[in-house]
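Structure record follows, encoded as structure tokens.
One chain of protein is taken out of this complex; the other chains stay put.
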Amino acid sequence: MSDIKFGITLYSFSTEYIHEKLDLEGVLRKARDMGYKGVEIIPAQMAPEYPYLSDEWINELKGLLDKYELEPICWSAYIDMGIRSDRDLTEEEIIQYTVNDMIYAKKAGFQMVRTQHAISPAIFRKMIPYCKQLDMKLTIEMHHPHHPEVEVWKEYFEIMKGEGKGYLGYVIDFSIYQTMPHQLYLNQALEFGCRPDKLEEIIALHQKKEDTSLKIAAAEQGDFNEIEKHTALEMFGKFSAPAKISQIKDTIDCCFYIHGKFYYLDNDDHDPCIPFEELMKELRDLGYKGYIASEYEGHHFDYTVDSEEQLRHFIALNTKLLEA
Amino acid sequence: MSDIKFGITLYSFSTEYIHEKLDLEGVLRKARDMGYKGVEIIPAQMAPEYPYLSDEWINELKGLLDKYELEPICWSAYIDMGIRSDRDLTEEEIIQYTVNDMIYAKKAGFQMVRTQHAISPAIFRKMIPYCKQLDMKLTIEMHHPHHPEVEVWKEYFEIMKGEGKGYLGYVIDFSIYQTMPHQLYLNQALEFGCRPDKLEEIIALHQKKEDTSLKIAAAEQGDFNEIEKHTALEMFGKFSAPAKISQIKDTIDCCFYIHGKFYYLDNDDHDPCIPFEELMKELRDLGYKGYIASEYEGHHFDYTVDSEEQLRHFIALNTKLLEA
Amino acid sequence: MDFQAYNKIFICKDEIKNITVKDAVIGYEFKIKYPSYRGTFLSCIEALSFQVDGVEIPKEDVYFCLNNKQFLLDELKDCFKEYWFVRDKATIQVRKAGGISSGKHTVNAFLKHRVPYTGYFGEYLVLDSNVTETLVAE
Partner (left out) sequence: MDFQAYNKIFICKDEIKNITVKDAVIGYEFKIKYPSYRGTFLSCIEALSFQVDGVEIPKEDVYFCLNNKQFLLDELKDCFKEYWFVRDKATIQVRKAGGISSGKHTVNAFLKHRVPYTGYFGEYLVLDSNVTETLVAE
């Protein structure tokens, strides 16, 4: 038994939402029907007025959350550093976007905003008074290709454990533990021109226990076409340095929320890409008490997959693991 | 008797419009109540959606024109060359704004668009196919400090008399014939710190028949304070080179419309600033057949003046002159 | 000295209101209109600043709100697609924890704006509007 709850980010229904099969109310109803209690929303995806949200829209959202008895858990904000063509966002602009998100989130009943690492330690620290004034938590997502060894995270953890304690935290995204490309990625590689036997060869190479530079050399010298070479380099680049699950314990006190990221689950029993077995065990053993959001992301690769079926595999697999 | 008709530009009611005493319907009703038949509108003033107008708004305008039985005469467009901080408008942008105005004007039932000299001869010429396609006239306003001697106008008249004949024309604005500052300007000068006797002195200097450079020297060396000097220089600069009424005949065939500009009329009999007597005689004698729009512009200087009273003076004065 | 009469509409007489989010008062707001006979584009605003009770408000604490958008003062000069209709009130939000005290306050607004069609001979007319009003906070 554990205190871990499974929530859902509405982002999991991206395919249905952008193809206009489900609207905002539709995804909320579906989440409720599937048994979820807590939800995360990405306003940059589902708020037509983004980035400046009216009280009317916020009240509409609040009304829907009430109607479907869903708890507002996480408001996912962006640091869109590259909005402008001529320069990155200034500190003033980053503060404006972030404080606005905290205000909108608060009004909508959320207690946590997720932001992104590009906020910078200096600005993250400057958000503490706003967190206190609004009684809101602000978290940074650790998403691939970031991981605990990335220099800036040492500073972030220091702030989270120090002056920001209780207000500033982070969100683990399981993408940082991925070791293998998922099935939809492989399907796409085939569709784009990889030969099946060559793709097998690349996967075998990727799984070899040797230095990545040797694998890259092998891919470059091998009998591969352009798309195969591209696929090989992308695969080795993305999935060769997963974060260490043993490190979670060092910062679990700052982890306010988790993104249960997954791309494709063929069944209820096992994912060859993300080590859910070890993750669930570790989180349970460490006494993690928060939500893990079901975060289906296969929609980047294939719009024909049924998101609901994927989410059911995710919940079945991980509930089983937690109860084991 | 003449074929000249007096219309009105809704711009005359700027004070009432911007102080929210009259809305779009209010100024149209007022124009009708005052006996006007033909109207000009500045969408940059009265269209909330400017510069991109929906069919809904255009139909609303059209409905109001019908309701008050007003003929749509002139759609006044701008060449807002200085919109951007980093550069002037490009040719592409000027064409976009101008063609849009012609389209909106056509939809609203107007047959003429007034634009501004900054359009350039090259782009003006490029508008001919659009004029033909939409069956619309396009005119450039000649407004102070422009006058027929300004170089670019020779080119404009050549185009109007040549390949653009019947489609491209110009609008005379009586500001080009102004010889004296109006009463509201003088009141403002007093309010801003000119001493009454010094202002009299400056006016006397302005009226002297001598070279402007001598007047300027006199103003600079005289016993005047800063605002008096500024007033003197502005007065000599603005009102020392009125256009010649005798030149109107040379381009009357290109003059599709006239702005009966005035700033302040104390009575129905005479304006010391603009030579209406000669203007009306000349226009009548030349057989001008179009509209003269009543264009009250005192609102730049004094928001307490009653626009309707001013317009009544204008109509009384000029009707008397035309019928003389 | 054209256009000066339009300054009368610059600062609106509406009440100053505190801005609250649940229990927190995060600032206050008042309203202004564009002081002209026609609308403009935000990019034609060359300078805009405010003093309240004689104290200059730091620009990073001011949000200019119009057309359902929020602009930092430094952004205005780049917003050439954003039209300010002459009868539309812009809301000036000032970020200040605790808001403003109720009662009378002196508000000064200074605007430097380019008139975009006045490039008669290559240069644009740039006008100043400098207006002070006494407003009442709720």
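For reference, chains read A, B and C in written order, and residue numbers begin at 1 within each chain.
Here, contacts are C-beta pairs under 8 Å (C-beta built on N, C-alpha and C of every residue); 3 or more make two chains touch, one makes a residue touch a chain.
Predicted model, so just to flag it, every value in this text is computed and none were measured.
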{"item": "Chain not shown, its touching partners among those shown", "value": "A, B, C"}
{"item": "Selected from A:4, A:28, A:42 or A:73 as touching the chain missing from the view", "value": "A:42"}
{"item": "Residue of B:49, B:220 or B:250 in touch with the missing chain, whole complex considered", "value": "B:49"}
{"item": "Positions on chain A contacted by the hidden chain, ascending", "value": "11, 14-15, 17-20, 42, 44-45, 48, 50-51, 78-85, 88, 116, 118, 145-146, 185, 188-189, 192, 234, 299-303"}
{"item": "Interface residues of chain B (partner: the chain not displayed)", "value": "49, 52, 54, 90, 92-93, 95-96, 99-100, 103, 106-107, 129, 133-135"}
{"item": "Hidden partner interface residues of chain C, rising order", "value": "69, 71, 75, 78-82"}
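By definition in this document, only the chains that are shown with their structure count from here on.
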{"item": "Taking each chain's C-alpha mean as its centre, the one farthest from chain C", "value": "A"}
{"item": "Central chain (distance from its CA mean to the mean of all protein CA atoms)", "value": "C"}
{"item": "Inter-chain pair with the most contacting C-beta pairs", "value": "B-C"}
{"item": "Distance between chain centroids, defined by C-alpha means - chain B, chain C (Å)", "value": "29"}
{"item": "Mean-CA-position distance for chain B and chain A (Å)", "value": "61"}
